[in-house]
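One protein chain omitted, others in place.
Letters A, B and C mark the chains as written, and numbering starts fresh at 1 in each.
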Amino acid sequence: MAILPHIPWLTLLICLPLTGAMLCMLADERERTSHWLALATTAIIFVITIGLFISYGAGGAGWLLHEDAIWIDRYGIRYSLGMDGISLLLVLLTAFLHLIAVLASWPIERHAPRFLGLLLLLETGLMGIFLAIDLVLFYVFWEVMLIPMFLMIGIWGGEQRRQAALKFFLYALAGSLAMLVALIALYLLHGEQTGSYTFALAELMKTRLTLPQEILLFSGFMLAFAIKTPLVPFHTWLPDAHAESPASGAVDLTGLLLKTGVFGMIRIAFPLFPAATRFALPLLGILALTGLFHAAWGAYRQNDIKRLFAYSSISHVGLILLGLAAWQITAWEGSILLMLTNAIATGALFVLIAMIRQRTGTCQIDELSGLWGQAPNLSALFLLFALASLGLPGLANFAGEILVLIGTFQTHPVWASLAVVAVVFAAAYILRLVQGVIWGPISGTRITYDLTPREWLILVPMAILVIWLGLYPAPFLTPLHEPVQLLLGGSP
Amino acid sequence: MIVPFEHVLAMASALFVLGLTCTLVRRQLIMILIGVEIMLNAAALALVGASAFWQQVDGQVFVVLLMAITASEVAVALAMVFYLRHRKGTIVADQFNRMHG
Amino acid sequence: MASILFYILGFVMLAATLLCVTCRNPVHAVIYLVKGFFALALMFYLLGAPLIAAWEVIVYVGAIMVLFLFIIMVLELAPREQPQEPGWQRWVPGLLLAASIMICTLLIIFQDPSAASHGPNHFVGPREFGEALFGKYALAVEVVSFQLLFAAVGAYYLGRYQPRRRNEEDQT
Partner (left out) sequence: MSETLLFLIPLLPLACAVVNMLFGMRLPRLFAETTAVAGVATSTALTLLFWDYSVGEGTRAVLGTWLSSGSLDVAFALRFDALAAPMTLMVTGVATLIHLYAVGYMHEDQDYARFFGLLNLFVFAMLTIVLADNLLVLFLGWEGVGLCSYGLIGFWYSKLDNAKAGTKAFMVTRVGDVFFGIALLWLFSLTGTLSISEINAQAASISPGVVIVLTLLLLLGACGKSAQLPLMTWLADAMAGPTPVSALIHAATMVTAGVYLLCRMFPLISLSAVGMTAITAIGALTALYAATCALAQREIKRVLAYSTMSQVGYMFMAVGAGTVSGAMFHLLTHAFFKALLFMAAGCVIHLAGNENDIFKMGGLARRSPPELLWVFLAGAVCLAGVPLTGGFFSKDGILLALFTHGDPVYKLFWLVGVITALLTAFYTFRLVYLVFAGEPRGHGHPHTIPMQMRWPLWPLALLGLAGGLLNLPVLVGGGERLHHWLGGQAGRHVTASHNLEWLLIGLAIVIVAVGWAAAHWRYRVFRGARDTKTTRFLLDGWRADQLVDLMILRPFNAIAGFCWIGCDRTLFDGTLNVLASQARASGNLLRRMTTGRLSSYLAAFAWGFLLILGWVLMTLVGRGGGH
């Protein structure tokens, strides 16, 4: 199956964006070398991930690709990367979204090299998280991911960007510190019991923990992931971070940062602490449901489009977590597919918002009206992606949502029925948005030009992807079968 | 040993306390420095007492070193007082509160 | 005999320091302190540290206290000569202290300094002191010498700017 020659692909996936970032930082600001450089790097990475997807798309039990090397031998920390079906999809998503992000941030002039360097650094962090199977390595990339995001929001963001960036950073940091404490506690406990001090995920799973210990450590990890997903009580940083984030930055924030939280749960929190997971699933389910409803209602009253889609992401993540909490194979595959589709749909919408903002200078719903009259193509695509995120059958999110709902209904009928009701509220705020922005008489600033070729280049592939994922998601579901079976089988 | 060691130490501590009160109570920078000097001499007395008590010469060597350090300390301190007197026009300790929080 | 002397000197020193601490005029304070240090020097001598006693008088009183006096004079910290209170009461403390130190010194001198009985049994001569100082503590001496150098440089640096600054202040 491994058509690709024996090159350490995973390390390549991490180091390429890193080198790209460094080179971008050094590029001169005046000519657009940094833009072309960033584009080249992200394009190469995307091609690599497509190659991996083609050759390993059929999925398989265990790690599709595994790389391992000694890092800090003294404490048993190893540089080990592993890719299974789930991380393959997420890596593909990361590469694709970053390519889109670079294209979307083409008009950025102010400190462009620094911006693109940070963007690529963010990609390194994300790739690392999705591939690392050594807990310290995971933690390192978890932190690496924070810094570029913090700077991007803090420097290139909207009006109150500093508060938003600070709030985002402190929230994420608090979470990761809780994770660090739990990580070290686990490391020591494992060391006492087995004598071998190591951070490898596989070994740490073997530690025998009493239930209270397990619950404590589990909550430490879950705090970090719950903040990043974000689960309801910890979600208030996301709307601010979104409202103030720069156009391409928002694509990443929506698309991937949220998914790292969910991925963390799937890869680390659940397998490490099976008993605690079984104990916490109902709570997770209820929180997910409240998040689903709370965010959908909250989104209805928003006036800023970006903030509205922040709430929409929280609502979708609520649905994803509900799927996870159902602990059923269809629900899990639905959640992971929904992660993919939601990232693309909301990402595309954020790019569109940036375009609207460029043309009209505002992204407040009440100041915008009658976009269809002025820019029909832009509005048509906006409508398409809005309907996709609404969960219209035949478009991307529906496939994920219906799988989650069907799977959840098997184990928790009441939850699933409530979730179906919540989907109506999603329709409510999306339609209110669409009506406010697209329909209605032409008013406010005149839009002079419709979509430029560059914008077509960004949006058309995403539109095709959204429709393809809606009608034929099989190629994206097959790699998931074994890993999900493994993750579910291993615990309750 | 002509005097019991405890008495020497008692006297040294009395002297030290006097020096301490002088430093705490007085407002003038100069008097504060004098208080410090008194405390240092109390230490010297204790050292000499110890050296006499344990028949060791090290105590006395320390006193010499103590004096050397005191000398350098006083030099700098008084230079500073001199500088402050000209710079700020006053040497009352409480005037210099620019470093408050 | 020596112990009695020791206690007297101790009392004198404490009295002098007490007066120094409580007195208003810095010059008087320094002078009382000098008396205190004389008493202290004698005590060192009684405790078998003649060299330290000598150093105390030369270095401490001679150099440091003089420096204090110098600074006080230069900065005119001492208050102007107020109208003198009448009579001799002002003289009593100073004289009393000076007299008692004088007596003790004389007693020690005329008590046959080399006599074993009253002198301390462990009398550290300059040879033994020198060997210790430059033997075991040679390094310490070097370090202290550096310290003194830095202090000198520091003092010089701090003292350098006075002239200009003074004129500026006068003008403003």
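FYI, a residue touches a chain if its C-beta (ideal position, glycine included) is under 8 Å from a C-beta of that chain, and two chains touch if they have at least 3 such contacts.
Not measured: the values here are computed from a predicted model.
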Visible chains in contact with the missing one: A, B
Of A:Phe279, A:Trp297 or A:Trp456, the one touching the omitted chain in the full complex: A:Trp297
Selected residue (touches chain absent from view) among A:Gly157, A:Pro239, A:Gly285 or A:Gly347: A:Pro239
Option touching the unshown chain, where A:Pro8, A:Gly361 or A:Pro393 are the choices: A:Pro393
Interface with the unshown chain - residue positions in chain B: 20, 23-24, 27, 32, 93-94, 96-101
Interface residues of chain A (partner: the chain not displayed): 167, 233-236, 239, 294, 297-298, 300-302, 328-330, 333-334, 370, 372-373, 380, 387, 392-394, 398-399, 402-403, 405-407, 409-410, 413, 416-417, 420-421, 423-424, 427-428, 431-432, 434-435, 438-442, 471-474, 477, 480-481
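As a working rule, only the chains that are shown with their structure count from here on.
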Chain contact topology (line, ring, star, complete or other): other
Between chain C and chain A, distance of the C-alpha-averaged centres to the nearest whole Å: 77
Chain B and chain C: spacing of chain centres that average the CA atoms, whole Å: 11
Euclidean distance of C-alpha centroids - chain A vs chain B, Å: 66
Residue ranges of chain C touching chain B (in the complex, touch as defined): 2-3, 6-7, 10, 13-14, 17-18, 20-21, 26, 29-30, 33, 36-37, 40, 43-44, 46-49, 51-52, 55-56, 59-60, 63-64, 67-68, 71-72, 74-75, 77, 118, 120-122, 124, 128-129, 132-133, 136-137, 140-141, 144-145, 147-148, 150-152, 154-156, 158-159, 161-162, 165-166, 169
Parts of chain B lying in touch with chain C, wherever the complex brings them together: 1-3, 7-8, 11, 14-15, 18-19, 21-22, 25-26, 28, 30-31, 33-35, 37-38, 41, 44-45, 48-49, 51-52, 55, 57-58, 60-61, 63-65, 67-76, 78-83, 85-87, 89, 91
